[in-house]
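A protein chain is absent from this complex, but the other protein chains hold their places.
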Amino acid sequence: MQYVIIGNSAAGTQAAETIRKYDSAGNIVIISDEPHAAYSRCLLPDYLAGERSEKTILFKSANFYGRNNVATMFGKKAVDIDSENQKVYLGDGHTVSYDKLLIATGSSAFVPPIKGIDESGIFNLRNLDDAVGIKEAAKKARRVVVVGGGFVGLEAAYSLYSLGLEVTVVERLSQIVPGQFDVKAAAILRNDMQAEGIRIITGDGIKEIAGPSLWNRLFNKTGKGVLLDSGERLKCELVVVATGTRANVGLTDKTGIKVNRGIEINEYMETNVPNIYAAGDVAETVDVVSGELGLSPIWPNAIVQGRMAGLNMVGQTRKYSKMIGMQNSVEFRNVPAIAIGLTRTPDDCEEMVIHRPHLNYYRKLILKDDILKGMIFVGDIRRAGVYAALIKKKVPVTKFKQQLLKESFGYSSIIS
Amino acid sequence: MKQIFVDIDKCTGCLTCTLACAAEHSSSKDIVGAMLEKVQPRISVEAVNGKAVPLMCRHCEEPTCVDACMTGAMQKDKETGIVSNENNDQSCIGCWMCIMACPYGAIQPNEEEGIAIKCDKCNGREVPACVESCHTGALLYVDGKTFTQEKLTKTAKALTEAS
Partner (left out) sequence: MSDCKTCPSVDNCYSAHETVNQMQERLDDMGVDTVFTRYEKQQPQCGFGMQGVCCQLCSHGPCRITPKASKGICGASADTIVARNLVRLTTHGVAAYSHHLEELAKTIKATANGKTPYKIQDEGKLREIAKVAGLDLNKTANELAEQLADVILSDLRKDSGEPLAMLELFAPETRKKVWRELGVIPGGVHSEIRDALTKTMSNINTDPIDLLLTSLRLSIATGYTGLVATVTLQDILLGTPEVTESEADLGIIDPDTVNIVAHGHVPLVATAVLGAIESDEMIKYAKEAGANGIKVYGSMCTGQELMQRKGTTASNYSGQLGNWLSQEHHIATGAIDLVMMDMNCSIPGMKSVADKFHTKLVSVDRILRMEGVKDNVDYDPEKVEEQAKELVKMAVDTYKKRDKGKVQIPGHKSAAVAGFSVESILGALGGSLDPLLDEIKKGNIKGIAAVVGCTNNRNGHDDKGLTIMKEFIKNDVLVIAAGCMSSGAEIEGLMLPSAADQAGDGLKAVCNALGVPPVLNFGSCVDIGRIGAAVTAIAGALGVDPSQLPVVASAPEYLEQKAIADGIFAVSFGLLTHLGPVPPVTGSPLVTKVLTEDIEGLTGGKVLVEEDPVKAVEKMLAHIEKKRQGLGI
């Protein structure tokens, strides 16, 4: 039996480990276009800030591949799949046959069509190579503009700030972390970052990135930087673009695999093409809160999906139990925040709120017919998982609803 | 594999287990020293309408905290079944993803050190310190499989069902 896994990250390695647990004899091959052993991209901001090294961002032990007898083909890009003959074509011309194939290609940074985006000194933060590049460029830079006030953008901003750079974050929408948190939570997090000295501009977009020649032409001065829609200009030597991600579905083009925003899979992690599975950021699964098919580009879900794919590939038929697509935990400076499920209250839902912005404290629960649909905790994130479980299991909260917002609410409140 | 079980009816909320836990995880190994070192206990005793309910990690078969851990620090040991983010190749960074994932609320942030802390079953101690310290018999360390006493099975069931 030949198992081929494209993608050497959360989903891919978890699948490999799971397969090996049940099939000691089969061949397992992991293909990755990155040359590195599996590292956690969630730790790239820490790497950037100098808090973690290339070694300490590895999330698997050094002998992971050896112990699990996994063949690696690193630094090689899979460019095509022949699903009829069950073959994967690599960029270097090689082909790899498979009996079972897992696509765990994750996602890539989305680069918006901004004028001047091809100038030098402009980076994304998705891969270790990106981080290495930023780190190098940061040595010569004084000012940095981070385009995008989402989660990755702010993480990058904070890391660069800790390196001593002057950081400005520009977010097109009126709040930071718009995808992950609501307005109130965002305001608290923003204040906290601003208090540290990071400048944040919201409600303004990037018109153009100006290299030295354009800058000189426009302002008759040396330098380079970013021009905003509002007319404001921000001089900087480094730009980090963090404007979201797109699933890496490119190599499915000729396979007939059903793709929406990501690869559509069933609850056994199978695509519509036999013997091809998908998991992680690249896959679309049904979200437990909305009941709809969609991407859930977060680490825990990539791990669980990787394991489920592994189990099903090896014949241990297991259904993937629906997960919460949206779960985020952040702590940019020293205010921790967690959001799970819905963060904005739909009209047909009820919300329970404690809002004490001056204390960096905020709690919001979103309920529909006494079923928890979402939550935001800022300031005190203890026991957030208990709420996640309530959301996931759709447990009616009627019996303990009055307790829900209290700090003393915990698992025991549910079982008693 | 032995598990820590809770006989809720017997817990009086004296919090001795939390002190014993802190002592065990301190460098001085005693209660007073643990207080001075400000060691945070890994077992908590919650209150439901004043009734005390001890709560600690269940060391799940498929731990959601391990799945959620983005550094790889949180692992379930294949031999002992202990789930811990300590003494592994990778180290905890305090991203609180495990706290977001644990349905029991059994993992605590240690804000001072910026790491998550949780029960490690005293890392191989024959009987975990909390169980040893319990004066009322509310905490038991017994084999989950051979354990059939009705009340405790019930408790265990309640714990797994709600997860």
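Going in written order, the chains are labelled A and B, and every chain counts its residues from 1.
We take it that contacts are C-beta pairs under 8 Å (C-beta built on N, C-alpha and C of every residue); 3 or more make two chains touch, one makes a residue touch a chain.
Given the structure is predicted, the values throughout are model-derived calculations rather than measurements.
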| item | value |
| --- | --- |
| Neighbouring shown chains of the undisplayed chain, as defined at the top | A, B |
| Touching the absent chain when the full complex is considered, from B:Leu15, B:Val127 or B:Val142 | B:Leu15 |
| Contacts of chain A with the absent chain, listed as residue ranges | 352, 354, 356, 358-359, 361, 402, 405-408 |
| Hidden partner interface residues of chain B, rising order | 10-15, 45-47, 50-53, 135-137 |
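Throughout what follows, only the chains that are shown with their structure count from here on.
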| item | value |
| --- | --- |
| Interfacial residue positions of chain B with respect to chain A in the complex | 44, 46-49, 51, 53, 55, 64, 67-72, 89-91, 93-109, 158-159, 162-163 |
| Complex contact set, residues of chain A against chain B | 40, 42-43, 46, 51-52, 56-62, 299-300, 303-304, 307, 327, 329, 331, 336, 338, 340, 381-386, 388-389, 393, 395, 408, 410-416 |
